[in-house]
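The next block holds one structure in the form of structure tokens; read it before the comments.
Yeah, one chain of the complex is gone here, protein chain that is, but the others are all in their spots.
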Amino acid sequence: MGAYLLRRCLMTLPTLLIVAVIVFLLMRLVPGDPVSVMVGDMADPATIAAITRNLGLDQPLPVQFLHWLGNILTGDFGTSITTGEAVLPAMLHRLGVTAQIVLISMTLAMLIAVPAGMLAAWRQNKGTDMVITGLLVLFISVPSFWVGLLLILLFGVELGWLPTVGYVAITDDPLRGLLYLILPCASLVLVEMGVVARMMRSGMIDVLRLDYITHARAKGLAEGPVLWRHAFPNAFAPTLTFIGLLLGSLLGGAVVIETVFTLPGLGRFLVDAIEARDYPVIQGCLLLVAMIRILVNLAVDLAYPLLDPRVQL
Amino acid sequence: MSRGWTRGAWALAALAGMVPVAAASGTLTVALNADIRSTEPGVNRDTNSDMVLAQVVEGLVATRADLSVAPMLADRVDMADEGRTYIFHLRDGVRFHDGRVLRAGDVRWSWDHWMDPARNWTCRSFYDGTGRGVKVLSVDTPDDLTVRFTLDRPSAVFLAQMASTQCPLAILSPSSVGADGHWIAPIGTGPFRLGEWRRGQYVMLDRFDGYSTRSDEASGLAGAKQALVGQVKFLIVPDVTTSQTALLSGGVDIIPALPAAAGQDLKRFSGVRVHEQELLSWTVLLLQSDDPVLSDVRIRRAVAHAIDRDGIAMVATNRLVTPNPSAVPRVAPQHGPAHDEWPTYDPEKARALLREAGYAGQRIVVQTNRRFPNMFDNAVLIHAYLRDAGFNADLAVLDWASQLSNYQKGRYQLSSFSYSARFDPALTYDALIGDRAKRATAQWYSAQAAALLDRANRSADEVERQAAFDALHHQMAADVPIIGLYNGVAVAATRANVTGFHNWAANLPVLWGVAKEGE
Amino acid sequence: MTRFLSRPNAALGLIFFSFMLLAAAWGLLATPYDPLRPDVWARLQAPSALHWLGTDGFGRDVFSRLLVAAWVSAGVSMATVALSVTLGTAIGAVAGYLGGRVDDGVTVLMDALMSFPAILLALGILAAIGPSPGGVVLALGLAYTPSVVRVVRGSVLSLKEREFIDAARVLGHGPLRTLLTHVIPNCLTPLTVLATAMFGNALLSESALSFLGAGVPPPAPTWGGMLAEGRQHVQAAPWLCIFPGLAISMALLGINLLGDALRDLLDPRMNKL
Partner (left out) sequence: MTRSLLSIEDLRIGFAGSERLAVKGIDLAMAPGERLGVVGESGSGKTLLARAILGLLPPGAQRRAGRILFDGQDLTDLSPATLRHVRGRRIGMVFQEPMVSLNPALTIGRQLGEGLILHEGLSAAEVRRRSVEMLDAFRMVDAANCLDKYPHEFSGGMRQRIMIASALLLRPALLIADEPTTALDVIVQKQVLDLTLAACRDLGTALLLITHDLGVVADCCERVLVMRHGDPVTQGPVDPVLLRPSDPYTRQLLHSLPRRQGVETAPAAPAPPLLSIKDLRVAYPARRRGLFRRPPARPVLHGIDLSLARGETLALVGESGSGKTTLGRALLGLAPVAGGRVSLDGQDIATLSAPERRALARRVQMVFQDPFSSLDPRWRIARIVGEGLTGVTAAERATRVAAALSDVGLGDGFADRFPHELSGGQRQRVAIARAIIMKPDLIVADEPVSALDVTVQAQILSLLKDLQRRHGFSYLFISHHLGVVEQVADRVMVLYRGHVVEEGARDDLFDRPTHPYTRRLMAAVPEILPDGDGFRAGHRPLPAPVPLPGLTPVEQGGVLTLLQGGHRVRCAAP
């Protein structure tokens, strides 16, 4: 078990290294340089050259890469070129915002989606199933950013019930913090729910065809235990993998919702950094997002045997 | 439909009280649309950083609202040696925020601090002769209250440069940096001192009780300064809608910078005052005169004729300003009727000129960015106008960094751009005129223009300078090296109980003299 | 085909999807107004007989822009799918069929690419190559390639177990020929299902990128871009936020319904009912 864990962790290393190379190269292909953004239209070439030298941007690429990688291995993601902040704490702070929204909405979505998906699968091709699948396909077809805009129009502009944009940390003011999370979470929940429930439904349909379900019924079990005890763990396992993937991507990919509601999340941080050519921040964010995704996958892989004992550690 | 909708919404939003609640009395809350970039004046800066730091640091001289230069920490400034030597006599009893009394040595320390290449100060090249400016040969301190700057040649803009709002020569206490030279915080002499800065959330300023104010009338950054509130909280509210809502509900007292349309929206509410201020910044369309197509002045004139500057100004600013084709800002005293001369909006004429120049549908690309909505809007309209007049125009939306980099390297045909505030028209012309081979950012290479600029640069006689500026614009209207669109407009909004707030041409609202009533 | 269309989701999907195609065709041929031509004196007008869906901040006709945007979105999405399917099939088939070190290398590279959320990867690539319709296609195409590689590689691995592949080898055919004549044609079914799903994803991502200002650059209208612009006028002209979103949703609904129907039809396991 310990050896497996170690091996499984070691296996992520080449992936991480390639991720790092991709991130680094991508940013060096970008036209425009951070120094011009810093100095604006006022500076002359001499100043630009001096600042470039001071930031180490005049070194050969491999040197810059090794230097960067070395620092990252010691936990130093550098400092933002534009704000002078240390990148790692800044990213973690933003990640906290994104994580709140993603985790809350994902939890809500799962609470609704898993039973809904199971119900639809159980009543496959019957009226209930038609209604549920119809709703689900509608949910996944409506872009979350449009839902967000509509919610803003309805609750912010028309009704004025909820704050539509901005962010208050829950730690600063729990009540108001929650109010600010309602609309962003609501816009994500629909889509996530659609995706997860569809996954759950198809997984469940696959499982319900299997002999051990018929066997469980043949033993005289009622539908409740058949569904929850026998079908659920097996149908949920692939859904869990999928939710892991989804979580991993949402932590960086909630950028659109963060834009709609102007939340200071990780995705927005990255987009702003791209605009400002803030290499350390861009690299840090992309790397962090990829690392999170890899780690979430790792966690899911390690948790998988709990649901499916066939997968051995 | 929209009017009713929105008004109801605002009222409800205010009633529902879901929006931030008013801060404690004695604290003025100012909404910033983005966090400040650093606390180092003139190093890593933007408009927001400039505004916050202007409340905290001061220089030897400062800019008045009419853009003239006034002494600030200096009691008076003497010139000698035909303008090559400047002698600053410091006011006595000025204290830094750390309690130390300002002495000539601090000025010398600050000078050395900023001129150290490691500090990456943006304006170093204005003083060390590497740029287009003068070279400061020496700075010495004959006594505790006297500082003497010796230049290699006379300059009409030396003091204006020193009083720049973007990179002022800020006088700081040496305790601003740590023992190893790392930057801590600006320990200045302003009426407010820097308090807590929570990145991405807020910047606090506290009233500096040891401030010794000047007695002359407050104007711009100059004159008397009196902090009327105990604290100023710059709250970072990136989204316009949020800050508008917060202003209506009292969570924010001042929004110093708003898009024009948002200002229009807010005018409908009684509890709010909207302030509009025309600025020095100049929004333009850059033309690459070296381009094979645009090197023909007829084509450039065709571009000028093709563009409806009234329409552009209206979309960008909701018709708050009239267009300004001249590098001399409309708020500047030097702006006269002579500066309104320009090819009129006339697509027919543009077409005729194109035919005459033998334009054969070569592709012309307008560069722009999304970072600055007004540049983007201008470009979208310019692109449409050019197509209308028969140009084969394309729009290239770059990120700001790339566009800026292209600007600095001269890699563009047309570029929707904006020059930031320069306090003397000569400085703006200075940015425009030059040899592209030597300086890629130059727009206009004309010996005649260069001579005129030189006259304006060297002369101290206002009449002579005015004549030079008028002649420069006349020449520009003929050469069309650049197309001026309009000067920027700053729209600010305050709650009605905020008194004493005003903006000025440098777009740097000051918070001394501002108070909140009835709370 | 008749059997396909007799499914309610297929028929409904086709109806919605043909709205998009119709709009795209209309946008390609002629629009009521020039979608790019501003009329600053008639900006932010509410829907009326003159401007069916109102005008935007530059006074451009929203309806005309929606039609042209349908064409832009459909074109970009199709090109994206074409690119990633071609690229992904080539890589996935070769990696899966050859196995060994080639496969290991491809797998690690694809794992690395897949650890970026597609939209962030696309943003990164677009930052590097600059926004243009081709750029969006390239960025999204590259971002989606790993999922095609995965599906194709999986199919190839399971096809490799199928005996007709062995049969081809027994008949003396080389790997390339087997790959082209047996393996890839047999990946077409999962690829069709995947391509439909990807078309929807590409459309959504293209809109999201445009919404973030990184997609197909102006002046070409895009639904996402129109939403982003509308967002600036959410107070004054709320309709600018409604119609483009409605267009995206209807197109996506159509594609998703069609995709579901197609999957039910082509996936024998699901079809067994």
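Chains here go by letter, A, B and C, matching the order in which they are written, and residues are numbered from 1 within each.
Criterion: contacts are C-beta pairs under 8 Å (C-beta built on N, C-alpha and C of every residue); 3 or more make two chains touch, one makes a residue touch a chain.
The structure displayed is predicted, hence computed values, not measured ones.
Listed by label, the shown chains that the missing chain touches in the whole complex are A, C. From the options A:G75, A:G127 or A:P309, the residue with contact to the unseen chain in the full assembly is A:P309. The missing chain, though absent from the display, is touched by one residue of C:R65, C:R153, C:H182 or C:H233; that residue is C:H182. The residue touching the chain not shown here, chosen from C:A168, C:L191 or C:L204, is C:A168. The residue from A:P14, A:G96, A:P115 or A:G134 that touches the chain not shown here is A:P14. One chain of the complex is left out; on chain C, the residues touching it are 162-164, 166-173, 182, 185-186, 188, 273. One chain is missing from the display, and on chain A it is touched by residues 7, 10-11, 13-14, 124-125, 209-212, 214-223, 225, 229-230, 233-234, 237, 307-310.
Methods note: only the chains that are shown with their structure count from here on.
The chain pair with the larger count of C-beta pairs in contact, out of B-C and A-B, is A-B. Rounded to whole angstrom units, the spacing between the C-alpha centres of chain A and chain C is 21. With each centre defined as the average position of its C-alpha atoms, the distance from chain A to chain B rounds to 40 Å. Multi-chain contact residues of chain B (touching two or more other chains): 5-6, 9, 241, 398-399, 402. Contact of a single residue of chain A with at least two other chains is seen at positions 31, 157, 274.
Taken in their complex, chain C has these residues touching chain B: 36-38, 40-41, 43-44, 46, 57-58, 127, 130-131, 213, 217-219, 232-238.
Every residue of chain B that touches chain A in the complex is listed here, in rising order: 5-6, 8-13, 15-16, 18-20, 35, 37-38, 44, 117-118, 120, 122-125, 130-132, 166-167, 199-200, 237-239, 241-242, 245, 371, 398-408, 417, 419-420, 431, 439, 441.
Within the complex, the chain A residues that touch chain C are 14-16, 18-19, 22-23, 26-27, 29-31, 124-125, 133, 137-138, 140-143, 145-146, 149-150, 152-153, 157, 202, 205-206, 248-250, 252-253, 255-256, 259-260, 267, 270-271, 274, 282, 286, 289-291, 293-294, 297.
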